[in-house]
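This is the structure, below, for whatever I ask next.
Removed from the display is one protein chain of the complex; every other protein chain stays in position.
Going in written order, the chains are labelled A and B, and every chain counts its residues from 1.
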């Protein structure tokens, strides 16, 4: 593959160069008027080696539980997920106790009535509103989006050439969603002078179009994080930190098997590399019987005869 | 096709003049290692496919124990409950039925088992059994047949008031699910209580 591409590039060299130039110019000319790009953050789970930081996921869950869950549902996440490997690392008993603090609607029972009972680990996180219409009605006409896969549902364009490098090993990047969520939470500020901010909307630097229905949801010190044994804070209790923690938690919620996925990926790719190396030599040995294989892709073009 | 070729180097033509490439053992090793690699790869591909057909996490989590309130069940009544999608009969037996079930001789039974081994001590009137015939899984009809137990409409198997098979083709008694009494009027189906667990061990 790579060999063939490099040969292609050589043969089509000048043309490709010209078209790439055109591409980059075009990109520079376009995304000017849009919202600024969310600043890139450091995430423990970025890159091929990245894994979730358990303490951060627990803090993020705390922020979700104490602040966001008042309006945002997370219906695809079950309590039991919190105790599954690769996640926030709660114990099965902690999850059982946590689930039991919620009242969950169940039924119908034998007399045909719905009833409430304490939550079980198998239950989904209860939603703050019974349905989308109720959520919209209670929030000025726009339902707060569900958080379950939101970290994968939000992104921003990084443009050329980043969209090429973002997919590559070592320099790759796929954390645009959490960057955006973090930026949105820290992006509330005074509207620039002369900008009309209608009733029911709020100015946000990073929201596309800048006018977001959600008021600034969180402020410094609003959530009290667990302290160390000496009573010292582990991380600052600031909006910036809350935003990072809740975004990380949402990344886990959207992709609960990420750690297992990357771990398996390493083994699979290593295996495939070894197997193709073996196959390459097998092929060489076999072709030696008929005087060796043709080398290069286009011997006709390179042979000096 | 690839496998046979690779695993069997003698099947490849050996007409070339270059003798150094025919260093037997090294060549054999390379071919064997590659063949083994392909076989391992094929197995590794099959594994997730098979595993994905096993009960998933949601099904397993939904199979948690359930509680059944016995208070509303009248004497003689059989109620149906479901645990893990399986039908379970809970039967409130009369004293007479319990006595008769206890008195049956083991030699009369197809699958000999004492009634006392099928109920919890102190709660003998409560029979809790899976509700599918052990022949091919049909649901037997309660309070019918000569033993006043269950009669299976599919192939005519008969069960007594203890859920024991009395006439074939069913080979075994209706099995008893794991359960324990929480109180005199409440059972929890899905796991054995600590006492019974110890007694069994």
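To be clear about the criterion, a residue touches a chain if its C-beta (ideal position, glycine included) is under 8 Å from a C-beta of that chain, and two chains touch if they have at least 3 such contacts.
Criterion: contacts and distances are computed from a predicted model.
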Complex member absent from the view - protein name from UniProt, among "Carbohydrate ABC transporter substrate-binding protein, CUT1 family", "Cytochrome b", "Peptide/nickel transport system permease protein" or "Glutamyl-tRNA(Gln) amidotransferase subunit A": "Cytochrome b"
Among A:140, A:172 or A:200, the residue in touch with the chain that has been omitted: A:172
Touch criterion as defined above, residue of B:54, B:103 or B:117 at the omitted chain: B:54
Among A:100, A:149, A:191 or A:213, residue touching the chain not depicted: A:149
Those residues of subunit A which, in the complete complex, touch the missing chain: 1, 3-4, 11-12, 15-16, 19, 22-23, 26, 29-30, 48, 76, 81, 145, 148-150, 152-155, 166-167, 169, 172, 174, 176-177, 208, 254, 256-257, 261-262, 264-266, 268-269, 272-273, 275-276, 279-280, 282-283, 286-287, 289-291, 293-294, 296-301, 303, 305
Subunit B residues touching the omitted chain (full complex): 1-2, 5-6, 10-18, 38, 41, 48-49, 51-54, 56-59
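Operating definition for what follows: only the chains that are shown with their structure count from here on.
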Contacting residues of subunit B [partner subunit A, same complex]: 6, 12-16, 18, 21, 27, 30-31, 33-34, 37-38, 40-41, 44, 57-58, 61-62, 64
In the complex, subunit A residues that touch subunit B: 78, 80, 84, 120-122, 268, 271-272, 274-275, 278-279, 281-282, 285-286, 288-291
